[in-house]
Every structure is written in C-alpha cells, then in structure tokens.
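Note that this complex is displayed minus one protein chain, with the remaining chains in position.
Letters A, B, C and D mark the chains in the order given here, with residues in each chain numbered from 1 onward.
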Amino acid sequence: MIGLTWLVPVLPLAAYIILLASGRRMGEAVAAGISVTAVFVSFLLSIGIVGDVAAHGPAAPTVYPWLQFGSGSAGTITVGYQVTSLNALMLLVVSLVSMLVFLFSRSYMRGDDRFSRFYQYLNLFVFSMLGLVVSPNLLQFYIFWELVGVCSYLLVGFWYFKPEAAAAAKKAFIVTRIGDVGLFIGIILLYLSRGTFDFNTLFGAASAPSGMMIHAAAPLAYAGAKFFSLWYIPFAGWHAGAFVTLVALLVFIGAIGKSAQFPLHVWLPDAMEGPTPVSALIHAATMVAAGVYLVARMFPLFEASATASETVAVIGGFTAILAASIGLTQRDIKRVIAYSTVSQLGYMMLAMGVGAYVSGMFHLVTHAFFKALLFLAAGSVIHALDTQDLFEMGGLRKYLPVTHATFLAGALALSGIPPFAGFWSKDDILTAAFTSGHYVLYAMGLIAAFFTAAYIFRVYFLTFSGVYKGDRHPHEGGPAMTIPLIALGVLATIGGFINTPFAPILGNFLQDQGPIGFNPPANWALMAVSALVGLGGIWLAYTLYRTEEGRAERFAQRAGGLYTLSFNKFYVDELYSLIIVLPVMKIAGIFQFLDRWIIDGIVRLAGEIGYTGGVGVKYSSTGQVQTYGLVTVFGLAVMVLIVIGIGGVI
Amino acid sequence: MANALQFLTFSDVWRSMGPEIIVIGGAFLIMLVELFLPASLKRVSPWLAVLALVASATVLVIRLGAAVTTYSTPAYIVDDFGSIFKLIILIATLLVILLAIADRSAESLPYEYSYLVLFATGGAMVISSGVDLVTLYVGLELLSIASYILVALYRKSARSAEGGLKYLIIGSIASACILYGLSFLYGVGGSTNLGQIGVNLQSGWTNYSGILYLSLGFVLVGIGVKVSVVPFHLWTPDVYEGAPTPVTAYLAVVSKAAVLAFFLRVFVWIYGQKFGQWGDIIAWLSVITMIVGNIGALPQRNVKRILAYSSVGQVGYLLLPFAAVGSSTLLNDMWQALSSIAFYLFAYMFMTIGAFAVLAKVAEARASEDIDAFAGLYRRSPFLAGMMALFLLSLAGLPLTAGFFGKFMIFLVAFNAGQYWLGVILFATSAIAFYYYFGILRAMFTREPAGDQERVRSSPTLVVVVALCALGTLALGIAPSPLMDVLNGLHWFG
Amino acid sequence: MALQPFLALGAILFGIGLYGALTKRNLIIVLISVEMMLNAANINLVAFSHFAVTPNVDGQVYALFNIAIAAAEVAVGLAILLSFFRIRNSSDVRDVNLMKW
Amino acid sequence: MADVLLLLILIPALTALLIMALSPKAEGMIRAIGLLGSLVPTAFAIAAYAAFHHGATALQYPFSVRWLAVANAFNMLTLHIQFAFGVDGISMPLVVLVGIVSTLSFLRSFTVTERVKSHYVWMLFLTMGLYGVFAASDLFTFFFFLESTLVSSYFLISIWGGERRHYAATKFLIYRGVASVVLLAGLIGLAYSFAAQAQTASASVVLPNAPNFLTLSIPQLIAEVQLIQLPAAAQNVLFLVFLLAVLIEEAFVPFHTWLPDTHENSDTGTNMMIGGALMKIGLYVLLRFGAELLPLGLQHYATLLAVLGVISILYGALVAIASRDWRRLIAFSSISHMGLVLLAIGSMQAIGIQGAVFMLVSSGLLTALLFFTVGAQADRTRTFTIGDLGGLSKSLPVISGVMLVAALGSVGLPGMSGFISEFSLFVGGFTTFPALSAVGTLGMILAALYLLYAMQRTTFGPVQTLVTEMPDASAVEYVPMVVLVFLVVLIGVYPDVLGNVVHGTAQAIAARIGG
Partner (left out) sequence: MLFGFPITGETVAYFVLALIIITSGVFLMTLRNVMHMALALGGVFLGVAGIFIILGADFVGIVQVMIYAGAITILMVFSLMLTHSRRKTDEEPEAGGLRGTVTFIGVAVVVGAILLVVRKTSWPVSPTALQPFHQSTVLLIADALFHTYTIQFELVSALLTTALVGAVIIARKEEQ
C-alpha cells in the first residue's frame, strides 16, 4: 500500500482536473459523485497505508529530481512522497474528514450556481492537503502549504459577490502570507546551513528523530559566507543554538499564520464567510491543523531550542484562553465555533511547546472529528434556518433531532466531558503541561477549558433548547447531511479511545521508531479536575441561558468592560488596522506622492530646465544682427583674453 | 625680369587645379550661355552645372591617390586632404543643384543660381587646397560673397533679402576678423605661404607667441562665425530660415565643409605645433556648441530652424575629434581624427541635404515650414515620410544609418585619446536630440494630416535627390567599410 | 619710425570699424564700418610688409587683393541692401528683424 | 538549424517588408501574415530550445559575418565589428520568451482597428529587435537591435497609446535613449579595456595568441576573460557605467518614473511586448556583461546591487499599493520584481543567477498575462481604474479567473513559475545578504497586499461597472490565456524544463564571480 501513496493526493487532483475540464456543464450529482468517490478511494488507501505502517514501519522516501541548480545532491531539489507514522495518521484524518464533508456538501450546496466549481476547489484543496502531508522535504511541503492557502482563499471567497466574503478571503490570504514568509525564510536558512531540504537528512536518519543533528551542525555550512559586507550578518559566527532558535521561530511563524495563533489569529473568524463545509474541512479539521502538523514534523528542531519551545507553548496557551474568552460572547454561531477552533489549536500548540508530541497530535485528531462535526451541525442548522445569529434560533431539538444529537456529542467532546473524545486528548495536554512544570500554562489551559464548555453549551442551549424564534419550518437536510453527522458524531464520542492512558495505541503508533517528545503519565487527579472544569462550564451556560430569562444580559452588564472587550474580540482587528494597515496605506500614499511629485517631479524639472534652456537659446536669437555681432565681439574679447593669456602676455 | 623664369603652362595648372578649372570655367561658360538663352531654355543651365560638377568630380576621383602635386611657390597643393574635402563639396553641390532643380515652387530661384553656386563651389574647392594665406582668403571670400548672393536670391521675398543682409553683415565682420588675424600671421611668418610660415615659425613661437595667439584668436572667432560655433552661431537659424531651402542646404553642408577645411589646414599647419596649449579652447567650444545647438532646437516649431540648430550641434560633433587628439603625440591619431571628421562630413552631407530636400517639398505643399506641415505626412506621401524618418534617425545617430557610424567614429577618437568626457557630452547631447528629431517623426507618423489630405507629389528629380541621399545614408550605415578603408588609406597632407 | 605705431593705428581703426558696425543704425554706415575694419587689416599688412622680419612685397599684394575683394563685397552688400530697401522701404538695421526666435 | 538565430531575425523583418507592400485596406490579410511572421520564428525558437545542448558552455547556434573593421581604433589596433548571433543558457530562454510573448501580442493586436498595417509593421520590427537583442553575440549587433527596439516601441506607444501617449513615448524615448548611449559607452570601454589588457598580457607570456585586433565579440571576450583579468579599477568603472545603463533601462528606483507612465499610456499588445520582453533587456545586460565579463566589478558593487534591489522591491510594492490604475500597478509590481533579480545577481550565487533568469522568464510571462487580462476586461468595461471596477467574476468568469491566476502567480504562488523564481532568488540572496534579503521578503507580503487588494476590488464584490452585461473571453482571447497559464504552470510544476537549459551557464557565471 505504501507504494501507492502517490495515488492518495493524485485522485482528488484527477477529480479536480475532470471538473475543471468539464466546466459548468457537469451536473451536480455527477460532480459530487466523482469527487466523493475519489476521496473515498483515497480514504481506503489511507487506511491501507496506516495498516502498512503499523505493520512494517515507515518507508524510505521516494523522490524524483525536480530542479537542478548546482552540482551534487545539495544542488538538486527533489519531489516525491514519504510515509511515516505521522504522515499516515494525517492522511487518514484528512481523507476521512474530507470524504464526510464532501458528502455533506452534496446537500448543503445544492442548487448553487457554481456547484461544480465548489467541488473543484474542494478537490484541489484535498489534493494540496494530502500532498502537504506526504511531502518528504521542506520545499515541497512549503509548496503545498501555500497551495492549501490559495484553496482556502478561493473557498472563503467562494461567494465573491458578498463584499464581506471577498474581504475575508483577502484577509485570510494576506495574514497567513505573513506567516508563510517567516516559514520561507526559515526554510532557506535551514537549507543554507544544512544543504538539504529533506526532512530525513535535516534531522538525521528517520530512525533516530530525537538525536538533534542540528546541534552538531555548527559551524554552519554557509556556502557564500566569504563575502563580508556592511549588510552581512555573519551567522557563521553565531552560536549554533541561537541560529537554531531563530530558524525554529521562523518556522513557527509559519505555523502561527496557518493555525491562526495569536497574533495572527484574526483571519480565521472572518473566514467563516465561506460556505460552512469549507469551514468544517479547512478551517477546523485540516488546513488550520497543518501548523500543528508542521511543528510536529519539525519537532526535533523545536526540541533543540528551549526558547523556541517555550515560545510555542506560551503562544499556544495564550491563544487558547484568548480565543475561548472571545467565543463566550459572539452572536454568530459559526464565529463561536471558529474562535473555538483557534482556542483548540492553541491547546495543540501548547502541547507541542511543552514537548507533548503525542498529546498534540492526539488532540489534532480528536479535534478534527468533533470540530468538523460541530461545523457540519452548525451548517445543518444554518441550512435549515438560513441565519447564523444565535439569538434567532432556539428549540431546534424537535425540528432537527439528528443534528441536535450529534451536536450535543460534539459539544460534550469539546467540553472535555468523559468519555467523549475531547476529554482524553485535552486532559492529556493539561497533564503534560502540569507534569512538565508549566503551572501557569496549565492554569491557563484549565480556565480556557472552563470557557470552552461555557461557550459551546451557550450555543447549544440557545440553539436547540427553548422555543424556536423564527418563522420557518426547519427540517433535516437529508441523508447526505445526516450520514456525515452521524459518522462524525460516533467518532467524536468514541474517538478518544485510540489513546487513553490505559491503551496508548496512537502513542505507540506514532512512536514506533522510538520515543518522541514527552509522554505525560496518567494522572487521575488532574483528569478529575479537568472533567469538573468542563462540567462547571456547562453549568454556567445552563445557569445563564436556561434558568431565567435575561440573566445572561444582566451578567453581561455586570461584567461591563470585560464583556465589551470580549464581544469586540479585544479590539485586535481594530488595533491592527490602526498600527499596521493604516500606516502601510499611509506610507504607500506618501510614497506614491513622493513618486509622482518628488522623483518624477525632479525628472520633469530636469526636462523643464533643459527645455527652458532651449527657450533661452531661442530668445537669444533676437533677430537683430547687431546683437549677434555684439555677442560675437564679447566672444572675441573673451577669446582674445584667453589666447593672450595662453601666450603669456597677461 | 631676373626672377620671372617660372612660366605658367596651362598643363601645369590643369594638372594641379583641373577640377577647380572645370567648375569655375563651367560657371563662366554657363553665365555666358545663360545670357543668350531664351527664357524657355534657361532651365538647361542647372543641368549644365550638373554636367560641370560631374566632370569635375570625375577628374578629381581619377586623380585621387596620385602623388601630391604642388603648384608654384607653392600656393596650391593637391593632397588627399584637399581632395577628400573637394569630393564632399562636389557631391554636396551636385545634390544641392538637383534639389534646386526639383524645387520649382512658386517663388523659384532664378536660374542664375546655377553658376553662382558653381562659383561658390569653386571658392570652396580652392579653400580645400590652398596653402597660401591669399589663396585661402580669396577662396573664402569667393565662397562667402557668392553665398550672400545666393541667400538673397529670392528677390521678392523680404525674408530672403533679410537673410542675405544678416549673413552679409555678420559674414563680413567675420571675414574682417579672419583677415586681421591673418595679417598678424603674415607679419610674424614673413610670408603668405603656409609652408614657409610654418618653417619660419619654428623659432618664431618663442619671440612672437603673443602675436601668434592673438592671430589665432581672431581667426578662430572668424571661422567660428562662419561655421556657426556657439556663441558665434546666433545668425544661423535666421539666415537658414530666410534662405531658399536649397541654399540653406548648401550653407549647411558645403560652406561648413569648406570653412572646416580652412580651419583644419591653417590650424594643423601653423598653430598645430602648440596645440597642446590651446587645444582645450576647441574642446570647450565643441562642448558648448553641442549643448547649445541641441538644446536650442528643443522649443522650435519651424522645421528649418530645428535643422539649423541641429546643424549647429553637428558642428560641435565635427570639432570634437580635432579637440580630442590635441594631447596625442601620435601622428596616426591625427589621421584618425581627420578621417572621422571626413566620414562624419559625408554622413552629415547625405542626411542634411536629404532632410532639407524633404523639407523643401513639404514646405512647398503646405506653404509652411512649421512642424504642423509635417502632420500625417506618412499618409500624404509615404515615400517622403519614410525617407525623412531615415534622415532624422541618422541625425539622431541610430544604428544602420550613416549618422550612427559617424558619431561612433568620433566617439572612438575621443575614447582613444582618453577624452572620455567629450564622449560623454557627445552621447548626452545626442540623447537630448532625440526629443526634437522624434518630434518631427511623431508629427509625420502619429498625427493625422490637418486640412486637405491631398498626396504630396514629388517630382522625379526630387525623388532622385532624396533617394541618393537615402542611399548614401544607408550605405554608410550598413557598409561603412569601403569609405572607411579609403579614408584610412589616405595620406592627408602628403 | 617703428612698427608699433602702425599696428596701433590699425588696431584703433579696427576697433572704430567694429564699434560702428555694431551700433550704427544705417545699414550703409554699417557696411562702411566693415570696410574700415578691412582697411585696418590692410594697414597691418602693409606695415608688416615694410617692417617685418624679412620685408617683402607680399603684404602689399595681399592688401591689393583685399581692396579688390572689399570693393566686391561692398557692391554685393549695396545690392542686397537695395533689394531690401525696395521691399521694406527702410535702411535701418533694426528693421532687419522679420526672422527671429 | 545552425542559422536558426538568423532566421529569427530575418523572418519578422521580411514579413514587415511584405506587409509594407500590402494595401492598408487588406486588414485581414495583414493580420494573418503578421501573425504568421511572429509564429514561425516562435516555432523555430522553441525548436532551438528543444535542441539546446544542455552541457555545453560555448555559445550555441553561432552565426557570424564580419561587418566592418575600423583601423587604428585604439593603439593602432583595428576594431572588428561583426554581425553575430549565438545563445547560451541565459539568452536561450529569453529568446523563446520573446517568441511566445510576441506571438500572443500579435493575437491580442487583432483588436487593434486603427492603422492596422503600421501597427503590424512596428510590432514586427519590435519583435525582430527583441530577438536580436537576446540572440546577439557581438556587442555591436546587440546595440543595433537595442536601438531598433527603442524606435519601434516609441512608435507603438506614440500612435496606439492612451491619452498622454506623446508624453509617455517621449519619456520612454529619452530615458531609454540615455540608457542606450551609456550602454554603448560601456560596451566600447569594455572592448578597449580588454584589448589594452590583452596587449600588455601578450607582451608577457600570459596570453601567447592575443588577437591583434579589437573585438566586440562576446564569445571572444568570454574566452579572453578566462585568460586575462582586467584590472579591478577598470572593472569597477565599467561596471558602474553598465549599472547606470541597467538602472535606467530596467526602471529601477529612482530612474523608474518612465515605466508607469509608459504602461499607463500604451495599448495592451504593446504593454505585453514591453512588460513581457523588452523590460528584460536591462538585467540580461547586467548578467551578460556585468557578471560575465566584469566579475571583479560585480564583486565590488555586489552590496550596492543588493541595496538598490531591495529599495526597488519595497518602493515598487509600496507605490503599487497606492496605485489606482491597473497598468500602473503592474508597472510598479514589475519594478518590485526586478528588484529581486538585482538582489539575486548581487548575491553572486549560481542559484541566485539561475533564479534571476527564472524570474525574467516568469515575470515576462506573468506580466504579459496580467496585461492581457487587464486589457481584456478593459475592452469590455472601458476602464482600467481599480476603483471603477467590481464583481467582474459575475460577468467575466473566465477572464477574471485567469486574472486571478496571473495575480497569484505574481504573488509567488507555488505551482506557478513565480514561486520557484522567488525561491531561487532568495536562496541566493540569503546566502550573501541575509539581513537585506530578509528586508526584501517584505516585498512578498506587500505583493500579496496590493495584488489581492486590487483583485478584490476588481473581480469580487458587487458589480460596480457601468456595463453589466459583457461577453466573456472569445476564442482568440482564449489562446494567449491558455498558453501563458500553461507555461506558467509548466515552469512552476516542472522547473527543470527551464532549469536544464539555464543551470550550466548560471554555474559557469557564478564560478567566475566566485559564488
């Protein structure tokens, strides 16, 4: 099966090309059919690959030369694919969630003008995501990394005629681009110091992932370091550790952008302007998790730099609590879930930062399930009600029973209530933070967990309990929608059992080549605490939204400034537009002014001076021959003085 | 008489002055014939002039490269320097006469021009070969006086008369300056013969350097006026504008070439010994001439004035090689400078006369010399527009045209002499010149003709003139080697 | 006598002629002034012929040529002047101003 | 096959002459012949590209005839001027680029209705000039073709341009005119310095067979540069001269103001030619003459190059943000992109130089594509002003889709040619100038900012244009879009298609400048 890995991304690509070629003529059913089938086969292959890896361990990368620019292996860039346990897991998750979302979209997007185009983009996205996962080297990884970004851009802006969607797409692209540039620089620096892009070579043999080759790499192999100049910063003279930290941080900037971590988290909530299946697939389950996957893939690098790891953990923890606190007050159902995503990604980063490699990946998997579920359920609600405002919903339990049930499962998983999937993974992370001595981070994670439960049950109560406030007749969206919901609901419920402290199946699978990172021991007390915190959150939501009308409002009033801050997302967007966007625009304006009036002005002035000189010459020709003679006489006088000067007379 | 042993035989004179004799004799002959011709037959006289020029040129070419001949004392020398200038003068005169024949506009030139031009050309040729102060001066005056008349030849035109007057006044002041300067040269050199003066001055420079420099200054200014070197150029646009267009072409090419020959002859033979001391003057004159000439053309709307300023600029280019080689001790460098000047003169002749020819036709059709008269010429006469484009591109110095190689050679001289800054100025001013040359091109090709769209019909003669000039421009641009080889093989002063 | 007084006389005459040529308004006087400049040159030539390093007659001959040429120049000048006068009815040098700029 | 380069020059020229002979009324015929006259050389160019011998370092497809000799041009040496062609790994891709861009421009020119005949004649001459510039293997031949591009583009701008076309054309003319004379001075200086050095060198035993003439032939100079080294001082001066010419020619800050004006006031076909091919000449010169013949000069001024490059990257990007006209935006975007190339050449690395060639090709294709799509939409909406556009995706899905592809390609999206170019450039840049390059990467972000902002305003959002119902791309319009997108993607997906040809030469150059 591993030999067929290339087929996994290629199938969606083939579907993409078929859809692209056939244009709008293709019927909805056919388009969806082709796409779902392609991803389904990919999914089946992924299962086989996981089986293979579990059975025989990872395979050596298969590569082909792609671009030659120098001699030897350092001068050749290759492309290919590689399967490790991490890859295989990601393949499985991605293809599974994709398949379900594809199915869901069949109903959700029914009747859209550009139905086939939608599937086209989705296929392209899945191709890119799978390609990213199987990349054997950093450059190829980066290529697909950017491609998923573009797909995200296209899909967020799918309803391009909505100005909000267009703006959100642009914002998503540009903000992640900032992160990408960091990653880009990081990759180049890594290449320059190590002479390769291959993950295997970068970190030594795949079998010894924790032996940090980077440490041994000092002094860095800087090919062109002999040219010293004012602008040249001699990295070669740096302590290798500082260099490693720099590179790791640059790589992490990429992850921050893609995984919407603070301070680049602002794009993700806006990205909810895209169709809901997109949010479920890209902005919850897969693409945004790529940042975490990147950190996991580059884990040895981060391990090598304590500073970088700490940064990752702190950013993750801070993002988790920040996003969760914003999620508490949002009115838009998708935005709440989006902030939840940001927050959960923060957890994963926190895990990676404290060294809990397995925990992070575990949470990535469970999160993919329950977050995709929540989004799809939200999609089902939106599909039924045609509104996203929580306060226009209510009482949907009886109209949308399947959605209600699955949403509840997802909410419980998210809140970390045992035995739902989220409980196990989140607890793992909190335990890791606590055991590794990051008490502050642990506390932050705990508070975030409390908020998490509160906001998701706020959503739950406002949506499904009480009475329906609208005037439509909501109903389920048919089997294409319910089947994925049920499937994900099941996964969200039982998915956590792949890595319980009693049976760390996933942990073993991921560490089949030896231990990676830090595996927290089971801690019953902490488990209980986190479960309780989750329940506390639910209780809070219940108290505020179920017990008494208007209690929530009063509570908000009492919270005063805090509520406003949270409701306005801590004004981060406003801050950015004030300190970044506005200045850039202003500077651009100033530069344009400079360009037009100063630089071009000087040019035109020079031209004018020449022309004016010409006008001077023109009017020196007065038409009076005696004036000409007079000028001649003065010329003669000067000439005579000069020549007799030369002659030595004066 | 004791010393009257040296008798002139006609064959002596013929051997040394054959071409001149044909030209001047032809002029006399045409004058006589013209007197007796009925009005209807007067139009053959220009063709007779053409005949004389062709004959003269034939004789000249046949003798080209023969051993140097000097005549009596010697006052006259037939060397390659003179011959090459004479060749330029003859070809240019030929083209000008053809142009005059073609230019049968309302205020046409009286047929007397055919021998007047020949007289002037005779003077110009004498200048090229004269090695005696008297010869040179007489030749110069012959050229000048005939030119004054030619400029004023449109008798009904106030502009023509005014041009003649201006040219006469400023020209005679210049002549007086030259003469005054030459009188000192005679006084110190003790002879009117350049060779003798040169010999006498071997020692004279130490005693009489003040006087010699004084004469240098006066002669330089006089010549500066005649070839319109800045700041002595002010008359140029006025006179060019007032003169009949063929005469303008004549002034721009023949007159300049001849006076340049005068300049080179006198300055190489006499003042050349001390060139290192005063060469910078030429360099500076060349520089300001290039700059002012090219800048002056920028705001002009009258195409004739544009071409006048352009020709001022070209004079700067022509002076440049001479200025550049000053510091060189290699005789070869001097020859290279001379051949580059000669090459540029050839190029300049073709493109300038060609441009004036087209201008004459266009101005006649529109009764205006304004740049607007050229609007949409590509539609009214694709032939003229295309040819004019060629001449202008050549003047601007774009490759595949004679002008480019001309400038290229000059640049090589400057470069070879290490005078990079002169090369820089040459190129910088060429770039400025793009503006006005392309202004005319733009008018011809991008604008639509104003008013009537009638096609401009060119007479066969005009077509011949323009085609000859175009041919020359292109030939020198595409295959400059033959001419260059000829120039490189010359012995110049023998 | 010596050479210098004659050269000085020539210089002064040249200057007077030049001044006249550039300031007089009557075109004929302008022409006359130019003739005076030529005369100045002739004085030089003849003086040099008399006093020079090797006195010879060449200067005198040169002067004779100049006189002839000057006469021709005057003739042509007057002819053009007449033509101009006929058209413009003026012999003022400042009216020679149709063409400028 | 050997004289294929000569054919590239001759076919357009002869076609132009043929068209001149046709009646201006036979527009269909003129268009067909014109297209053919550009298509056939393109086919030849592609064939030559396919048959290009990858490993060889010598110039390929050499052709040369002696044009003339100038005796005593320097120190009694004779100057030999040749009419010579030959391509190496740097110029071969650019020759093909000229072919492709010109053919597509000719297709685009089908929409020109005014003075069709002259248009095609000038376009053909421009095509010839561009082929000649990149195929020339003699400095003089090169210069000749350079000047011919100047004249033909001048007329193309001046006749078929927009509102301020005369102003723009004159500006174009003066700037590039100055650049070309500076270049000529540099070229002559180069030949002289080599001859002088060869004379001295042959006096000792270093160079036993120094030519007894002055040569302007590039292969000869390259052969000489491997044997003798010009003194550093001479190299520095000459390099500065070249650099000045390049800065003007390639519109680097602060000599750039002519480019936006030119693009803003030219018609789309001309813009494709100028942006797609003409604007590559300057950097080609820098690679060819600066890097290849003046290695010490390049080393000496490498930092200057990098600084100038970064300035152009940032400046161009910032001004592009504030640009309100699509064509100005593309112009500034191209200034910004060319800054990258300058930075990479300054890096003196093989990968940087290879990336430079990649970027030249890539930005040629993408600029042409951008101009084409922007022009296609403007045909319909009658405006280039970004603020007046909106929601084009609705009525022009194909055109706006391709426009988006072009924009994303320019942003440097992987899978398209821009990425691999930027990547190679930056690998080179970071090797030598990490800090400067880091500053330069800001350009990547800014590029995303201005291009996506403009895209958002143009194709997304509610429909704002006055005309709402418009026909989407016609069959003729499909061809350029498909071809360009295909090539951009081809290079992006399989860069070795270009890299194979480039990398031998790039390495040879880098080896000479010590990278």
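Everything below uses one rule, namely that a residue touches a chain if its C-beta (ideal position, glycine included) is under 8 Å from a C-beta of that chain, and two chains touch if they have at least 3 such contacts.
The shown structure was predicted, so the numbers you read here are calculated from the model rather than taken from an experiment.
Taking the complete complex into account, tell me which visible chains touch the one left out.
A, B, C
Determine and list the chain B residues touching the chain excluded from the picture.
1, 3-4, 6, 8, 13, 17, 24, 27-28, 31, 71-73, 75-76, 110, 112, 115-116, 119-120, 122-123, 126, 132, 134-135, 138-139, 141-142, 145-146, 148-149, 152-153, 155-156, 164, 207-208, 210-211, 213-214
What residue numbers in chain A mark contact with the hidden partner chain?
Counting over the whole complex, chain A touches the hidden chain at residues 630, 633-634, 636-637, 640-641, 644, 647, 649-650.
What residue numbers in chain C mark contact with the hidden partner chain?
Against the left-out chain, chain C lists 1-9, 11-20, 22-29, 31-33, 35-36, 39, 42-43, 46-47, 49-55, 57-58, 60-61, 63-65, 67-76, 78-83, 85, 89-92, 94-95.
One rule holds in what follows: only the chains that are shown with their structure count from here on.
Averaging only over C-alpha atoms, locate the centres of chain C and chain D and give their separation in whole Å.
That gives a centre separation of 64 Å.
Approximately how many whole Å separate the CA-defined centres of chain B and chain C?
25
What's the distance between the Cα centroids of chain B and chain D, rounded to whole Å?
43
Among the residues of chain D, pick out those that touch two or more other chains and give their numbers.
Correct list: 174.
Which chain B residues reach two or more other chains?
Residues 165-166, 169, 173, 177, 237-238, 432 of chain B each touch two or more of the other chains.
Which bits of chain C are touching chain B when the two form their complex?
10, 14, 17-18, 21, 27, 30-31, 34, 37-38, 40-42, 44-45, 47-48, 52-54, 56, 58-59, 61-62, 65-66, 69, 72-73, 76-77, 79-81, 83-84, 87-88, 93, 96-100
Applying the document's contact rule, which stretches of chain C touch chain A when the two form their complex?
These residues of chain C touch chain A: 18, 21-23, 30, 93-94, 96-101.
Could you list, by residue number, the parts of chain D that touch chain A in their complex?
171, 174, 253-254, 256-258, 299, 302-303, 306-307, 315, 318-323, 347-351, 354-355, 391, 393-394, 408, 411, 413-415, 419-420, 423-424, 426-427, 430-436, 438, 441-442, 444-446, 448-449, 452-453, 455-456, 459-463, 494-496, 499-500, 503, 506-507, 514-515
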